[in-house]
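Sharing a structure, written as C-alpha cells. Questions coming.
The complex is shown incomplete by one protein chain, all other protein chains being positioned as in the whole.
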Amino acid sequence: MVKYILKRIGAMLLTLFLIMTLSFWIIRLMPMSIFENPATPPDIQKLLMAEMHLDKPLFVQYLYFIKGVVTEAEFGTSVQIRPGMDVFEILASRIPPTVLLNIMSLLISIPLGIVFGTIAALKRNKATDNIISFLIVICISVPSFVFASVLQYVFTFKIPIFPTLYDTQAATFAGTMHSLLLPIIALALGPMATIARYLRGELIETLSSEYLLLARTKGLTRTQATVRHAFRNSLVPIANTIIPLITGIMGGSLVIEKMFAVPGMGGLLIDSIMAGDHFLTVSLLIFYSTISLITILIVDISYGIIDPRIRVGGGK
Amino acid sequence: MKKNKLVALILAALFVLMTLAACAPTATSDPTDAPEATDAPEATDAPDATDVPEQSDSEGKVYRTYLTAEATTLNRQDNVDTYPDTPMSYCSSYLYRTYPTEDGKGYQYIPDLAAELPIQMDEEGYVWQIKLREEACWHNGEPINADTWMYTFRMYLDPILANKMAGMFSEYILNGYEYFMQGTSNTVAWEDVGIKKIDDYTLEITFADTKTQFSACTPFNGADVSPVYEPLYEAGMNESRTETAYGSTLDNWMGCGPYYFDTWTYNSIHIYKKNPNYWLADLFNYDTVEVRIIPEMNARVELWEQGMLDSLTPDANTLEIYLDDSRLVSYPSLSVYHIDINCKNPTNPISGSVAYRKAMYHAIDRETLAQYIFGHMTPSGVYVNELAGIESENHETYRESSYGKAVTDMVESWGPYGYSPEMALDYLKQAYAECNVSEDTVITIKFAVDETDSAWKACAEFFQQEFPKIFNNMVQVEIVTYAGMSATDFKSTGDDKWDFSPNDWTRGASRIYPHQCFYYYLSSYGGSPNNYFDEEFEAQFAVCETPEIKNDYEKLLPEVQKLEEIYLEKVIQIPVVQVINYELFSERIQLPVSTYIPGFGWGFIYGDIVE
Partner (left out) sequence: MMIDKNKGLPEEILNLPESSFEMVQTDEIKDEKFKTKPIGFFKDALLRLQHSKISIISFWIILSIIILALIVPNITGFTYTEQDLAKRNLPPKIPGLENIGIADGSRVLTNRKKDSLSDTNRYPEGSIIEIVREYESKGVAMVDVKVDAYALAGIEDDVYHWFGTDYLGRDLMTRLFKGVRISLIIAFFSVITNVIIGVIYGSICGYYGGKVDMFLTHFAEVLDGMPYIVITILFMILLGSGMLSIILALCITGWIGTARLIRAQFYRFKGREYVLAARTLGVPDVKLIFRHILPNCIGPLITRAMIAIPGAIFSESFLAYIGLGIKPPEPSIGILLSDGQSVLLQYPYQTLFPAILISVLMIAFNLFSNGLRDALDPTRRGEE
C-alpha cells in the first residue's frame, strides 16, 4: 500500500513538473511586455530586466524559474497586479475567500445532492422523481453565471433581502455567510445536480440487485435496506465525481467572484492574465493544477484502500 | 469492508477539505517579505485614545464611496494608476494641499506638512524656501522633518529605482531631470539637484523654471510627493536597489494624513478612521470613510439605489435613468477621446497619404457617437480640451479665446464638428489618385480595440455600417480585438495589424498650457501612440515651448492656434468627443463647494454628512 501511494505521489510530482514547464512556456511566449514605461531610461530598463533575468534567453529564464521553485519555493515577484509583492504572498491573501466559497458550496451541494438523488431513486418513475430529475437537468444545464445574475437581480435588486456584495467586514460568521449565500448557491447548484444525477443512476442499479432482494426478504423495510446496503455501495463511485466538481467550481467561481466582489483567486487570475503579470499567472496556473492533482491523488489513493483490484491497474 | 469504504470516503473528503484549508495558514506564514518593523509600532494602534471617546460607541459620520479597481500599491512614486490616490489623499499628506477659497469658486494652496507658503529667495523666482511644520509626524508618532523629505525626494528621483512617476516631477527641479535620467552613468550628483536641507525644518528648492508662490506649491501637491517612511522603504528594497516593496501592504507602509488606514481588505474594502491628532483635523468632518472596491457597474448602481453609496459616476446606460435627477451634476474633463491612425500599414495601400487621413477625419459622425455611443458627451472636432488654459494668468480657456474659436469655426465650416461625408469621399478619391490605386480597390481599415472596451467596440461597429455608405463601398472596416495587453503592446506586434486605434487618455493635458496635450505626438517622445510625425507640427510645438511664449499666455494663444491648424491640416490623429463627467451625489452629503472647480474638483475629502 505504502509503495502504491509513493508511486502515485511520484507520478503526481512528475506531472506537476511537466505542468510547470508547460505553463512557463505557454505564458512566456505570449506577446506581452512586462515593463512598459517609455519614460524609463533604457539602461535602467535593462537593469530591471537583468534583475528578473528577463534579458537572458527564454531557456535560461526557464532554468532560473525551475531553480527558484524547486530550491526556494520562490515563484517570483508580481510586476503589475501588486508591484514588488511576492507572488506567494499574493496567493496567500487571495486563497481564503475562494476556499471558503468553494468549500461552502461543496458542503451544501454534496449532502443536498445525495438527498435528492436518493429520493429520486426511491421514487423512481413517480412524479417526485420526474420533478427532481427535471430540476437536476435544469441545474446542470443552466450556466452558473446565468444563475448568479438571476439571483443577484432578484434577491438583491428587486427584493433586497441579501447584500449585493460580499461583506468582508461582517462581524460574525453568520454575517459573512449572509453576504456569501447567493454566490454559494449559484456555485452549488451545478455540482449538487451532478451528484444527484449520478447517485440516482447508481442507486437504481443497486436497488435491483440480488443482495438487496435478500435484505428485503430478511424483513428490512425498503428504506432500511436502501440506507444500510444500497446507499453505501452507491456512495463510493461518487468520490469519482468530486474531482471534476472541484475543478469545475473553481472555473465557475472566476466570474461569480467578480460579480459579487469576492476578493478571491478568480478575479486575480483573469486580471493577471489581462495585465500580463507573467510570474503571477504562472503561479496561479500551478496552484490550480496542484489542487486538481491533489484531488485526483486523494481519490486514487482512497480507491486503492477501498478496492485493491484497482491498484494494479493504476487508476485508469 | 463496507465500514472501511465509508471511513475511507470520509477520510478522503476530510483530506480534500484540509488540504484546501491548509493552503491559507501555511501561505500566510511565509517569511519572504513583510519586514519586521520593530522600531515602528503599528500605525493602527497609534492614537493616544485620550480624546477619542466616540470611536468606541458609534461610528459617527461615515462617508461611503467606491473605487472601480483596487490600488495596486500605496507607493505612488512608482505607480501610474490613479486608484492609490484615494487612500493616499485620506491617509497620507503633502506639503501643500488644495482648499477652496472663501467664495467657494476657486481654490488655493494651504500649508499642510509645510508650516507656511513658500518663501521666495531670489528675484526671478527660481529659489524658494519651504518651512516645515514642526508638529508634523507619522501615524506612529515619529517626526517628519527635513531629513524625511531629503530621503523622500532622493528616492523619488533615484535613477536606479526609476520610479514611474518621477519623470514629471523631476522636470520641475533644477537638474532633477538630468539626475533622474542619467541611468547608471553617474554624471550628475545628488548634490547638484535643486533640493537642499537648510536646517531641520527648512528646505530650499531651486526650480528649473521661475515660479510664483502659487505655482511653487503645485509640484508638492499630489500623492506621488507624499513623504515615504525610510525604515520601511529601505526594508522593502531589493538587493540591487532597483525596486522597493514599500506600500504593497499596510505592514510596509506608513501614513501621516488626516485619517488612519484602519483596514485594507484587498480588493474588497478600505476603512479610514479619523486621526484626531492631525494638525488640520478641523478641516475634516467624516469620522470614518469606507471605500469599497466594486468593479461591476450594476453592483454600484444597486448599492447607490439602496443608499449605500454617497456618490456614483454613472456610465452611459445608467445615465439614462438619472438624466433629470437633481442629484446629477456634470462638468467637462481634460480628456478628448481620439483615434490614432497608422500611416505605415503595408496592407493598406493609401495609409501613407495625408488625404486618406483627412478622409477619415471627415467621415466621423461625432454628434451621433457622442450622444448615443459615449452617452451625452460633447462632440469635438478639435483636440485641445475645454479646460486647457483655465489656470493661466487670465483664466480664459483656449477654446473660449478668439484663437480657439477661429479653429472651431473652421471645423464647423466643413460640417457639424468636421463631419462631412462629401469631403470625406473627395479626399478618399484624392488619396486613391495620389497612391495610384484604382477606384475599384476596396480598402479594409482594421479597427483595433480592446476586447473589454464596449464603447469603442460599439463605435467600431457603427463605422462598420457607416464607412461603406460614406465611401461608396470603397472602404470597409474590420474589427480586430486584443486582450491581455495594452494598445501600445498590440501596436508593437506589427504595423500590418491596425489602422485605427482608439485612445481615451489625453496624456499630458494641462490646465495651464493648451499646447501640452500634443506633446505625446512628437517624434521625440519614445512611447508615442502614433507613428505619424510631421516636421512643421514639431517645429510649431517647439515654438510654443520657447520660454518667452510659453510663459506669456497672450503670445501663446495664437501659436497654439497655428499648432492646432497644422494638427488638423495633417490630421495627426482624429479627435472624436470631449469627455463630460457625470456624478451623482446623495442628499446626505454636503460638499464644500457649490460648483465644480477645475483643478480641485468637488472636494469630497472636506465634505460633511448631514442626516
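Going by the order they are written in, the chains are A and B; count residues from 1 in each one.
What we mean here is this: contacts are C-beta pairs under 8 Å (C-beta built on N, C-alpha and C of every residue); 3 or more make two chains touch, one makes a residue touch a chain.
Just so it is clear, the structure is predicted and the values come from calculations on it, not from any experiment.
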item: Shown chains that the omitted chain touches within the full complex; value: A, B
item: Absent-chain contact - pick from B:Val301, B:Cys544 or B:Val560; value: B:Val301
item: Residue of A:Ile138, A:Leu213 or A:Val227 touching the missing chain in the full complex; value: A:Ile138
item: Sole residue of B:Thr82, B:Asn238 or B:Asn317 that reaches the chain not shown, by the stated touch rule; value: B:Asn317
item: Contacting the left-out chain in the complete assembly, out of A:Ile5, A:Ile66, A:Leu220 or A:Leu293; value: A:Leu293
item: Residue among B:Val188, B:Ala458 or B:Leu522 touching the omitted chain; value: B:Ala458
item: Positions on subunit B contacted by the hidden chain, ascending; value: 297-298, 301-302, 317-318, 320-327, 368, 372-373, 451-452, 454, 457-458, 460-462, 464-465, 478-484, 587
item: In subunit A, positions touching the absent partner; value: 14-16, 18-19, 22-23, 26-27, 29-31, 137-138, 140-143, 145-146, 149-150, 153, 157, 247, 250-251, 254-255, 269-270, 273, 284-285, 288-289, 292-293, 296, 316
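In this text, only the chains that are shown with their structure count from here on.
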item: Residues on subunit B engaged by subunit A in the complex (per definition of touch); value: 2, 4-6, 8-9, 11-13, 15-17, 19-21, 23-24, 27-28, 30, 32-34, 72-73, 75, 78-80, 159-160, 162, 164, 167, 181-185, 236, 238, 240, 242-246, 248-249, 263, 265-269, 271, 292-296, 298-299, 302-303, 305-306, 452, 483-486, 488-489, 492-493, 525-527
item: Subunit B partner contacts - residues on subunit A that touch it in the complex; value: 30-33, 36-45, 47-48, 51, 74, 77, 80-86, 88-89, 91-96, 99, 102-103, 110, 152, 156-157, 160, 164-166, 168-169, 232-233, 235-236, 239, 242, 246, 258-263, 267-268, 273-276, 291, 294-295, 298-299, 301-302, 305-306
